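Just one protein chain is left out here, and the rest sit where they should.
Showing chain A:
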């Protein structure tokens, strides 16, 4: 399902003294099955833009195309439920949305709202709890007896249980331990590949953006200022700097190597393997100075 934003502006509290524009004329197209990262400084409008992807917010100006549906400023948007089923959002700190007596019931809440049968919902819950890395016994516990990290995984399972085609992640690993972060990010990537999902990831981690994304969009003060492949985005350190963003560790490491060995590699490397290969190629060629 393609998602397309055309000239989208959004103002919070429109028509009151608190009116505040958070998005200005944003154009962004996310083709089906793309892994799209969105990066940007705090307050740049990332969370606001996400809520347009399933009609939680309606643009103040412009249009949002979600598959066949168009949500347009000034027009009433009816029957948003089908969209909400197809576009699952994992909000920041999703553990705050847990409410049921048991983990099982909480995971079943989403699918059952969309008319999935009880047996089917239960089946999904049993698969997903393992997928998010928790033992099956967890299903009978109260979500409020779990640790923060476990609650996060349950909440993620609750969104995946809706079986969405597009999955939107708002800083899904914020506040987790490094290992948990890696596990969850890898899980989303596997799902993305296996199920042919469209994945939209808001993140502060340049490493995650570089590692997983097909395309990276940069938000700055409510505008979408850049959208390109990780190589394009991270080749331009100066521009990143103006948007108060950093390079991934591996690119900074590459710069150090380049300075130390006084050479220029032909391209920006985004993984350790790529960098090692590139360096050894240059060394083998016998110091190809530029």
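Worth a mention:
As a working rule, a residue touches a chain if its C-beta (ideal position, glycine included) is under 8 Å from a C-beta of that chain, and two chains touch if they have at least 3 such contacts; residues count from 1.
The rule is short, and it goes like this: contacts and distances are computed from a predicted model.
Missing from the rendering is one chain, named in UniProt as "Energy-coupling factor transporter transmembrane protein EcfT" (options: "GMC family oxidoreductase", "PqqA peptide cyclase", "Energy-coupling factor transporter transmembrane protein EcfT" or "Periplasmic nitrate reductase, electron transfer subunit"). Checked against the full complex, the one of A:45, A:59, A:110 or A:230 touching the unshown chain is A:110. Only one residue from A:10, A:35 or A:91 touches the chain missing from this view: A:91. Within the complete assembly, residues 12-13, 15-18, 51, 54, 56, 81, 84-85, 88-89, 91, 94, 96-99, 109-110, 113-114, 144, 158-159, 162 of chain A touch the chain that is not shown.
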